[in-house]
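Got a structure for you, questions after.
One protein chain omitted, others in place.
And then subunit A:
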Amino acid sequence: MELTTTQVWMMVCAALVLLMTPALAFFYGGMTRAKSVLNMMMMSFSAIALVTVVWVLWGNSMSGGGANIGGLFGNPADGFGMGSMLGTDGFIAAGYGATFAIITVALISGAVADRAKFSAWMVFVPVWVTVVYAPIAFWVWGGGILGADGAIGSVVGEAIDFAGGTVVHINAGVAGLILALILGKRRGFGKDPSQRPHNIPFVMLGAALLWFGWFGFNGGAASTAEEAGLIWVNTLAAPAAALLGWILVERLRDGHSTSLGAASGIVAGLVAITPACANITPVAAIGLGIVAGVASALAVGLKYRWGYDDSLDVVGVHLVSGIIGTVALGFIALPVDGVGGGLFYGGGFGQLWAQIVACLVVMSFTAIMTAIIGLAIHKTMGFRITTEHEIAGIDLMQHAETGYEFGGLGTGGTFVPHPATSAHLKSTAADKDADRVKEEVNA
């Protein structure tokens, strides 16, 4: 069959969404201290690798490709490894879906910056995608319990979540909070000034690339020109307004508008518009953006008051703005063909109720399942690096690398090209001593 424009658009969008995860690596990487930047970025890059493999093997089947099992998830055995998809156009949506699963897991990593054991993360990611992300994606988008015919959706009404307010942002935000609680605070949390962000230009580069990719994230599933255009403008308007909201809070509260605040405001606005992008007017998108920017700017301080170390504010930005965007639809959702709509459009409380129930269902499920997975890993292999490694720097201790050349003095040493294969080239200090003794004897 020939490619349709809708299919081409979805494939382009899938590439845009995939770019969001490396973008997130820069966004998060810049916010850590200099000796943790590589580990932070590796958590995003490794999520791309792990989730892709899971997605091809059983993730796509579980999130919608397989037969409906009790409205909870698709049968992973149906189309295992995507073999049965050969000769169909199903690959296009399957690839697009993979990119969403990837970024959702990667978002969680910001809550555990500086201290998560890399091996533990490599176990957490595939398990979490399988038992938390895939089922929730199935409930909302794959015909599961939150859909129009599902056990919950048919009773309280179908919640609107066009691009992933519940599936991606609320989900990742709650999972981040749970992991942050399981791993505990970074050494010196709330006291050590060296934990301030080390590279704000990285953060701004990351925010810019996230915004670019988000046009694919929100727009990829658009089916008509009317819908696609509205989504595009809303994805522009809400982050713009949220940026203004965030830096206004900073100006009034702290005295200065900061670049980190501007970058964070963009992301808060993007999160809030995600579920609502196809269902609200551009003016409503501006209003939603301002509310999200202001609320997230205020929410990021809560971790110091309540004492949980959500290091890079996954809760403050993704959970808070995710809830705001999802629940706001209960007020500002446009009626479809004159039917329904939010409270402000005379649609009654029905939509609001459906939105709130969807939030609560997703939050409870994620909290419980993430706690089980996180604790199981923490009690067996350990999820946290040792205090000594935390002081020495997670990059050096977990990856044997550093992001930067630290200091001019004391960087001398020896270099061995690939010791595993070139042992015969390696000359140790003991060898040199032996050579010198031999020369002296010969002389």
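Everything that follows uses one rule, which is that a residue touches a chain if its C-beta (ideal position, glycine included) is under 8 Å from a C-beta of that chain, and two chains touch if they have at least 3 such contacts; residues count from 1.
Simple rule for what comes next: contacts and distances are computed from a predicted model.
**Q** So one subunit is absent here. Using its UniProt record, which name fits best from "Branched-chain amino acid transport ATP-binding protein LivG", "Nitrogen regulatory protein P-II", "Phosphoribosylformylglycinamidine synthase subunit PurQ" or "Lipoprotein"?
**A** Options "Branched-chain amino acid transport ATP-binding protein LivG", "Nitrogen regulatory protein P-II", "Phosphoribosylformylglycinamidine synthase subunit PurQ" or "Lipoprotein" narrow down to "Nitrogen regulatory protein P-II" for the missing chain.
**Q** Looking beyond the chains shown, say which of A:Ile273, A:Ala297, A:Val361 or A:Met397 touches the absent one.
**A** A:Ala297
**Q** Using the touch definition up top, pick the residue from A:Ile231, A:Leu244 or A:Leu260 that touches the left-out chain.
**A** Checking each option in A:Ile231, A:Leu244 or A:Leu260, the one touching the absent chain turns out to be A:Leu260.
**Q** Write down which of A:Asp114, A:Glu250 or A:Glu390 is the residue touching the left-out chain.
**A** Touching the chain that is not displayed is residue A:Glu250.
**Q** In the complete complex, which positions of subunit A touch the hidden chain?
**A** Touch with the absent chain occurs at residues 193, 195-197, 250, 253-254, 256, 258, 260-261, 264, 297, 300-301, 304, 313, 316.
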